[in-house]
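Apart from one protein chain that is not included, each protein chain of the complex appears where it belongs.
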Amino acid sequence: MVDIVFILSALLCLASAMTIVTRKNPVYAVIFMLPFFIGMAILFVLLSAPFMAAMQMMVYGGAILVVFLFVIMLINLRPEELQDDFNFTAYIVSALAGGFMGGLVLSFALKGISPGMASAFEHPLQAGEGQPAFGSIESLAQPLFQVHLVPFELVSILIVVALLGAVILAKKRV
Amino acid sequence: MNAWLTLLETPADGGQLAGLVGFKLASCIALSCAIFAIGAWGVLARRNILLMLISIELMLNAVMLAFVSFARMRAGVAAEYTAAAAKALAEGAPAEAIAGLQAKSAIWTTSGASGQIFGLFIIAVAAAEAAVGLAIVISYYRHRATVDTRDMTTMKF
Amino acid sequence: MLDQLRDLFPGWLARPDHYHTWYEQMLCLIPLLPLLGFLINAFARKTISRGASGAVATLAAAMAFGVALLCYMACAIDSQVATVGKYAGMVQEHLQSRPFQPMHAFYGTWLDVGGFRANFGLYMDELSGLMTLVVTGVGTLIHLYSTGYMGHDKSYARYFAYLNLFLFAMLLLVLGDNLILTFVGWEGVGLCSYLLIGFWYTDGDKAAAGMKAFLFNRVGDLGFLLGIFTLIAVFGTVDYVAPPEAAQASSAVMRVPAPPAPKGMLDYAANIKRIDPNGNLTLGQVDASQKLDLSGTVGKAVFPSWSFKLAIGLACLLLFVGAMGKSAQLPLYAWLPDAMAGPTPVSALIHAATMVTAGVYMVARLHALFLFSPHVMMFVAFVGTATAIFAALIGLTQTDIKKVLAYSTVSQLGYMFLAAGAGAFSLAIFHVVTHAFFKALLFLGAGSVIHGMSDEQDMRKMGGLRKHMPVTFVTMLIGSLALAGFPFTAGWFSKDTILAVVLAKSHDDPSFGSWWMALYGLGLIAAFCTAFYTFRLVGMTFFGACRADEKTKAHIHESPAVMTIPLITLAAFALLAGWMWHAFFSAPHFLGMPTPLDNFNMNPPEIGVEATEAQEHWHHVHLVNLGWTSLAALGGIALALVVYVAKGFVPKGEGGNVFTTLSRNKFYLEAFYDKIVSNAFILFAELMHVADVLLIDTLLVRGVAVATRWTGAALRSLQSGLVNFYAGGVLVGALVILYLLLLS
Partner (left out) sequence: MNWSQLNELLPIGVVLTTSLVVVFLSLVLAPKDRYVLSLVGVAGCILGLLALGKNYHALAAEYGQPPVFFNGLARVAEGAYNPVLLGGAFVVDGFGMSIMAVALLAGALALLCTTPHEDDSALSTGEYFGLILLAVAGMMLLAVAHDFLTLLISLEVMSVATYILAGSARRDVRSGESALKYLVLGAFSTAFLMFGIAFLYGATGSLAMQAPLVAGEHLPLVKAALALILVGVLFKVGAVPFHSWVPDVYEGAPTGITALMAVGVKAAAFAVVARLCFEAFNMVKELPKVINGHRFIEIVYPLREGWLSLFAVLAILTMALGNLLAMHQNNVKRMLAYSGIAHSGYLLLAFLVTPKAGGAEITQHLQAASFYLLAYGVMTLGAFGVLSLMREDGRPMEKMEDFTGLAKEHPALALCMAVFMLSLAGMPPFAGFFAKFLVFKSAVSSGYAWAAVLGILTSVASLYYYLRVVVRMYMAPAGAEGEPAPARCRYAWTLNLLIYGTGALTLLLGLLPQWLSRLY
């Protein structure tokens, strides 16, 4: 059952990813981001990361996708500008290069995955007495605010930077 | 607890809502690599700067998938230790042995959580990059009325 | 505050517990006075008058000369301080028999990082002291001369600023107590040379000549730097000799783990006594601590001799490449003739008397290392001889008065390296000194001629100047005699002895004997050519009828006193400086270096040649050589006098009938010269010139430029401005790194 769901969502992700990359019209590309994010969220749930899945849908599906769509609508490309966006040689060469890259990384990764890792991956998760379940908000909170407190605080700086950047770049008159 | 998982999974032993997965870690990593490669392909092949940004988002998602898969693996190790501790307790092993196993379980749980936390940070990073990237695109488009990278070659050589 | 200062400059604030101390503190004035002159002239040039800027510069040079003389005298006379043993062991006895107390002033640690240390320190021993005296002495005279020569130039202050800066850098090069300081001076003189060659930069050719000189020198510097690195790898230090106690005390303040008892590379070299048959190297006359010390820096207690010799040989070879660039030796000589684009006093000071001899000085400074690698020495001798004959042949056909002197300088530098290669380092320095006098004299005389002839440099348009410019004529005649090697002039003493040593080597050196004979023969031919072209210059310039146009002719005048006084002074030295030869030749180990005599009985303990026997042999060789060299010099002079004075021959003169006149002439010698010798020489010189143009200019200079441009163009096309393409670059880079890892 889980296998089938995994395979289906994986296929969904791959198919929509291919669609995103190959569509000429950027609007279609953005629209196909939605199934991609949904597939990803399902995968996260399968991998015991429900909080991650929720965040994925909220931030990616809810915010980033919409902003992309908004920008594409804003700049409103004319059809003739979309026509010549296809250089066959470059396209094939890029596909080969990207695929080769992915394959190379994969071969490394597969060589590095030990049987112990593989079996642990398939081990059922089981929360201890009084412990929050893995992947829940409670289980993430402790390490987030203790072990990774410094980067967490730094993210606020990053957001301030993005904020100031949006102001400085997009404001009509300074 | 993620109760709606029960829809997918028959409880394996006595009502335990376990996330037993049938698929392999390798297939998750392979999927991640495939999506990363597709994203890289997009960055290389597309001439529309917006599509390049979207392709980069694909790559970031692939990274998140890798993180979450590895985090799941860590949690699995922690669960193995928990199970071993329970077994030791049942067999009446010495207390310090049980404590050791439990401590290991806690360590692996924490390290597993780190992976998911990194994923969350990636979402934040991606959001910041997307916001800034789109702001730059708009600012550029106002002047040049183009988003094609072939028009962005005033500086070269 | 005081403590901090004391940390930084321990040498300055050390208590004077040493007789030399005050002189050692004064030592830094020698380079600093010209630097002060430079600063005044550079930053106050708008506010001070022209006269003042010339006076400041000349005074700075003169005061530096005064201080140098004081310090030198203090070293030479003071024998109370017993610090014998700078070159421990090897030359100890000789130092004791003729004590010249080297001064070693330490002003602070310059850099102590990464396990490597360089000091601010000045070191005056006989070698650097003599060079300092020559540099400041000749420098002062040329400053004085320049106040007259450059009198009409609008950038008067800038000129003197550069000249003073040059003196500073040159003195740093000579007096620095470590290779890094020497290298800084080395680069500094290159920079000043560049600035002064391109002094009249509004002329594009002259600016280009400056650039050419700089780039040629940088090629040599590459070798120099690599040589320094090799020496650091071998010895772990760049100091020539051990820094004085003040420097060692300071390391305690620095909290840096100081190396145990620092030593200089020459100390090490002096301590390496012999190489045993097993191929191991043992140290002579060292105590246990020194042995440990060396092992600490070299890495092993005893290391195989071949690798040590190889490393030293490599270092010497690389350093010699640096010397080739700076001293215009064979493949890298081409910049020097072009450097004549600068003002003539600059040619006299930088491109004849001082800077170009820096390479010779450096080889002499490190002679203890060169002695370890006979093959490199042989190479030095070959390059020197080849340069000497090559430049002398080219000099035969030049018509520009400065170009003749420039090629003659290249040729004489070749003699110096021949001497160094033959192991007669002190003779090389002797020739540097005498050459500085007579070549500076000749250049200044040429400058006086050019000045009088309204900036005409072509000898074919001169002639008969001896009536108009008597002082210039007489002094230049003296200089020419010295250059040609006329008996009892300075040049005769130095050049003649060099050739004698080479001849002696041919008898004495078992492994390279016949090679030395060939070098001797080439040296003799070069000597003949030298005598010939020198008097060709004299004849064409001062004798015969004046070939200048009327306007110039009306304007010919003798130069003012500020220009003739240096000429007369230098002429006196060119006549008399040779009599110093006794000091160089007979005193054992003058300048702390082996003398010609040592080349015979380098290994007397083993072979057991009697010293007197060796001396007799030497006298015999010397006499034979005397005959040959006198013949070459007098023959060359006589031939030139006949052709250019008696017959008034002007090459490629006006009208084609000159050649018919000559052919009708019954004077066979002239015909012989004209038809055979001259043509052969001209042909050969042309051939050399073509080879030079073809090989050096086309293949090397242009080839490199073209290759650079092509690769650059190819690489530029990668920088297409297309962001996707750049992303592809990143991806390919990632692929390569990943793949390399997969394979590793």
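We call the chains A, B and C, going by the order they appear; numbering starts again at 1 in every chain.
Convention: a residue touches a chain if its C-beta (ideal position, glycine included) is under 8 Å from a C-beta of that chain, and two chains touch if they have at least 3 such contacts.
Because the structure is predicted, anything quoted here is derived from the model rather than measured.
Undergrad: For the full complex, which residue in B:Leu31, B:Ala45 or B:Met59 touches the chain that was left out?
TA: Only one listed residue reaches the unshown chain, and that is B:Met59.
Undergrad: Just name the one of A:Val27, A:Ala141 or A:Val155 that touches the chain not displayed here.
TA: Considering the complete complex, A:Val155 is the one touching the chain left out.
Undergrad: Over the whole complex, note the residues of subunit C touching the chain we left out.
TA: Touching the missing chain: residues 8, 108-116, 180, 183-184, 187-188, 191, 198, 201-204, 207, 211, 214-215, 218-219, 221-222, 225-226, 229, 232-233, 254-255, 708-709, 711-713, 715-716, 718-719, 721, 723, 725-727, 729-730, 732-734, 736-738, 740-742, 744.
Undergrad: Even though one chain is hidden, which residues of subunit B still touch it in the full complex?
TA: 29, 32, 36, 39-40, 43, 49, 52-53, 56, 59-60, 62-63, 66-67, 69-70, 73-74, 108, 111-112, 114-115, 117-118, 121-122, 125, 128-129, 132-133, 135-137, 139-140, 143-144, 152, 154-157
Undergrad: Where does subunit A touch the missing chain, residue by residue?
TA: Counting only subunit A, the missing chain is touched by 105, 108-109, 111-114, 117, 146-151, 154-155, 157-158, 160-162, 164-165, 167-169, 171, 174.
What we mean here is this: only the chains that are shown with their structure count from here on.
Undergrad: Can you work out the whole-Å distance between the CA centroids of subunit A and subunit B?
TA: Between these chains, centre-to-centre, one finds 8 Å.
Undergrad: Nearest whole angstrom, what separates the Cα centre of subunit A from the Cα centre of subunit C?
TA: Once rounded, the distance between the two centres reads 70 Å.
Undergrad: Can you tell me which residues of subunit C touch two or more of the remaining chains?
TA: 724, 728, 731
Undergrad: Can you pull out the residues of subunit B that are in contact with at least two other chains?
TA: Each of 40, 44-47 in subunit B touches at least two other chains.
Undergrad: List the residues on subunit B that touch subunit A in their complex, please.
TA: Within the complex, subunit B touches subunit A at residues 1-2, 5, 8-10, 12, 16, 18-31, 33-42, 44-48, 50-51, 53-55, 57-58, 61, 64-65, 68-69, 71-80, 82-83, 102, 105, 109-110, 112-114, 116-117, 119-121, 123-128, 130-132, 134-139, 141, 146-148.
Undergrad: Under the touch definition given earlier, write down the residues of subunit C that touch subunit B in their complex.
TA: For this pair, the touching residues of subunit C are 716-717, 719-724, 727-728, 731.
Undergrad: Taking the complex as given, what residues does subunit A use to touch subunit C?
TA: Within the complex, subunit A contacts subunit C at residues 90, 94, 97-98, 100-101, 104-105, 107-108.
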